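Once you've had a glance at the structure underneath, I'll fire off some questions.
Note that one protein chain is taken out, while the other chains of the complex remain in position.
So, chain A:
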Amino acid sequence: MTDTIRETFARLATLDRDVVAIAWLSLRVSLSAVTIGLLLGIPLGAVLAVARFPGRGALVGLLNAFMGLPPVIVGLVLYLVLSRSGPFGSLGLLFTPTAMVAAQAVLATPLVAALTRQVIADAEDHLGEQLRSLGLSAPRRAGVLIYDTRFSLVTAALASFGRAISEIGAVLVVGGNIDGHTRTMTTAISLETQKGDLSLALALGVVLIALVVTVNAVAALLRGHAVRAYG
């Protein structure tokens, strides 16, 4: 065990450009997926928080459950949909980074929506009455509350980023772990583990964790800066 750890740090020093390319792909895919997740999930969550309609409770429950959507199932369903023999086969998206973005976006969206709904629902408890008394429509109220809670929503973005960049089940199935094309940090770690090269797998793991920590640190800095400037 101690040998493996010592070796891991020795390997860290020798990681080459391939690893940089893999890390960059992971980052691009997951950030793209999170962006889509935010664009879809925030409005969805906000509307669910302010609107009142029949079946809303069931929908919220479903959304919360979908935070735990199993990545490998998402991957499998998307694989069948994107396969040449599937309904969207003509797009030729299987085994491409775009397919991986789509899979991770499916995982990120319910997470963003559910967390947004919670944040906005709490804000509504405080401000809802006031906003309604101004005669604002539900979408307008949702808009105001999104703006009001924008700094808290960073957490939703970070949580969905964490889910996206750390999952392997979906990207492995729809991406195919193709060297130099769809190999991400997680599929590369899995491959090295399979090859029995545990120290290289661990070294890649250290890189992945560093990447996640860095993204979170940058987000915290930006958020702090934004709060001071505009809060």
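Note that a residue touches a chain if its C-beta (ideal position, glycine included) is under 8 Å from a C-beta of that chain, and two chains touch if they have at least 3 such contacts; residues count from 1.
Methods note: contacts and distances are computed from a predicted model.
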Name per UniProt, for the chain absent here [options: "Tungstate transport system substrate-binding protein", "ABC transporter related protein", "5-methyltetrahydrofolate--homocysteine methyltransferase" or "AAA family ATPase"]: "Tungstate transport system substrate-binding protein"
Given A:I22, A:V101 or A:L202, the one touching the chain that is not displayed: A:V101
Chain not shown, touching residues in chain A: 28-29, 31-32, 35-36, 38-39, 83-86, 89-90, 92, 94-95, 97-98, 101, 146-147, 150, 176-179, 181-182, 191, 193-198, 230
